[in-house]
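Can you keep this structure in mind? I'll have questions shortly.
Omission of a single protein chain aside, the complex is shown with its protein chains in their original locations.
Per-chain numbering from 1; labels A and B assigned in written order.
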Amino acid sequence: MTASTLPDLECDCLTKHFGASVAVDDVSFSVPAGSFFSVLGPSGCGKTTIMRMIAGFLEPTSGDIRIKGRSVLDVPPNKRPVNMVFQHLALFPMMNIADNIGYGLRRKGMAKGEIARKVDEVLDRIGLPGIGTRRVDELSGGQKQRVAIARCMVLEPDVLLLDEPLGALDLKLREHMKIELKALQAAFDTTFVYITHDQSEALVMSDQIAVMNTGRFEQMGTARDLYYRPQTAFVAGFVGDANRWQGRVIRAEGEALEIKTDGGLILRGVGPGRGLGIGDKAEVFVRPEAIRLAENTAQLSHFDTQISGHVSTILFNGAASRVIVADASGAEIEVTLPQSGEFAHLSRGMTVHIGWSGEQGNCFAAQGR
Amino acid sequence: MIPTIPQNPLIRVAYGAYVALFFLYLALPLTVVAVFAFNDSQFPSLPWEGFTLGWFFGSERPVIGVFHEDPILRAIGTSVTIGLAVSTLSVAVGTTNAFLFNRYQFRGRGLLYVLMLLPLVIPGIVLGISILVFSSTLANSAWDAAEIDLQALRPGLVLVILGQFSFVTTIATLVIAARLQKFDRTLEEAALNLGANHLTAVRTITLPYLAPAMIGAFVVSFLMSFENFNTTLMLVGSDSPLTIAMFDRLKLGSTPLLNAVSLLLMLGSSVLALLMIAFQRRS
Partner (left out) sequence: MLCRAGAVTRMRAGQKLGLILLLTPLLLWLSLLIIIPHIDLFLLSLRERVGVRQYETSLANYTTILTEPLYMVTFARTAIMSILATALTLLIAFPVSYYIAKMVRGRARSVLFLMCLIPFWVSELVRTFGWMILLRESGVISGLLQWAGLAAGPVEMLYNDASIMVGLVYTSMLFMVVPLVTTLDSLDDAVIEAGYDLGGSGPSILREIVIPHAVPGIVSGSIVVFMLSLGNYLTPTMLGGKDSLWFTQMIYSQFIVRFNWELGAAFGFMLLVLSSLIVWVVLRMTGQTLEKTMG
């Protein structure tokens, strides 16, 4: 491998135990130079532990961490070529903005004039020129965010770690910062490793996403992969919304499966390469936006799964509006409400028909029970 | 009973009057001390003989003012010396204690914490005699063993400083630990992450954050040392600090000179306290 194709960050069989509990369990991944890599998972899944091990604040129980091909396990945190944007940013309140950004440069023993020049330069790059003399609490949430990134980027790290930095922001600003972060990453052309529990942050910004659960990576891939081709039931349930049923496989023809749910519904689905056979317990996931809503069954004739029921609740939420349809047995199914206007008159109790094609039903072997 | 809940106006007025009376009670002794500093008489009592600044600036008998009364000036000097030494020591040890209890988990930590609080519930005079007894034991042993005369362990400046330090340190520790408790440790991690080593991180981030508490602890320690009487009384040698010097004079009978000294003390502590408050507010 030549230096240019060497991945910026590699983790090999990374494991971390805290006493008897396993926080990170045999995780391996590599992040190519200049890419945006996210670790997505619910709180407590171990993603923060991974990040702290990369930053050097925790020692792995076993496994290796390499940056640009060199193991950094023996490198103390203050000597590692990685920098971190902390969850609550950890800007130093006793210093002004310029001193915050210059902190790392001063530790390197850089000359004052040089520091000032670099600080000005990076402030320009994040679009906040001339704020060097301001105090931390005079900045808005988004500005602080950018300063925290600048404070790291001025050190030109090989990898920038970001620990849920958008968590503290309000919704509007968060949406805005997603775009901005992506743009900053492109501008600095640095490898970003981003951890979050917010799937939309990960989906929007990342080149690669690893979905993490209980210490393990469930699946690694692009946003599209995770969304359209989830490999595990956890990913199917965690990334995006889905209707979920449990049942047993009653027919299996190649990839096509037929499942009878515990509530008595017969659903079709696919489970490529998951070895589901007749009699196996299975879970079926169907996304609300994959279900077609219609006023009569004729419109649904090309779908192999069809259900009739009545509207039990309308969840109006602008473009993301949904209808909950209850079938004869009372089971509830979430369906995306098309915004074309044809269902504007829909009201509670009305009879509706829904249908979807079998390949939209993603089947996984059910765990336990 | 809070302002948002309607209350019988009579009760409200009575309550207000009670609080006013309380503050009158607080203010009364200090006011008379201050007022009689200006009485042109040999006694700090009625009748009022007219206004004078003699008890501050007078230089001839019988009216010798504070600024010409050498023993009092010397006592103030002694008190300041003791106060600075005690505050410096207490803030230093208080800071290390705060870090110890905040950062380390070790066996016996709980017990040590209780021991650290103990000086608060030991009567000052007992603290004084115990140190007096122990230091003379040491000094006597040194003399018996090798005929070394350890003057520092006999009543005097060093023992007074150690005696005051022994309980002021608890206060300093509590003040500094309270602020350290609120410190966000990710700031230190951020410093490490940006290339600082542990000591540099503490020096550049944690200590500046603690500075207001350390200054506050210093001022409080200084005032406590300056005011201390009970512990000092048992350990004092030939050079008395101000409180002891004033006490000795008071036993012989008071003149408005003592009022003048007291007034200066009040002004001094108020200025110190206000400075501290202003500083705290700024940061």
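A few comments on the model shown:
By definition in this document, contacts are C-beta pairs under 8 Å (C-beta built on N, C-alpha and C of every residue); 3 or more make two chains touch, one makes a residue touch a chain.
All figures in this text were calculated on a predicted structure; none of them were measured in a lab.
For the chain left out of this panel, the touching residue among B:L53, B:L120 or B:L207 is B:L120. The chain that is not drawn here is touched, among residues B:S87, B:N193 or B:T243, by B:T243.
Only one residue in the set B:L30, B:A152 or B:L207 touches the chain that does not appear here, and it is B:L30.
Contact between subunit B and the absent chain runs through residues 1-5, 15, 18-19, 22-23, 25-33, 36, 43-47, 92-93, 96-97, 99-100, 103-104, 106, 110, 112-127, 129-135, 137, 162-163, 165-166, 169, 174, 198, 223, 226-227, 229-230, 233-234, 242-243, 246-247, 250, 254, 258-259, 262, 265-266, 269-270, 272-273, 277.
In the analysis below, only the chains that are shown with their structure count from here on.
Subunit A meets subunit B in the complex at residues 55-57, 76-79, 82-84, 86-88, 90, 92-94, 103-104, 107-108, 151-152, 155.
Interface of subunit B with subunit A (complex): residues 184, 186-187, 189-197, 200-201, 204-205, 208-209.
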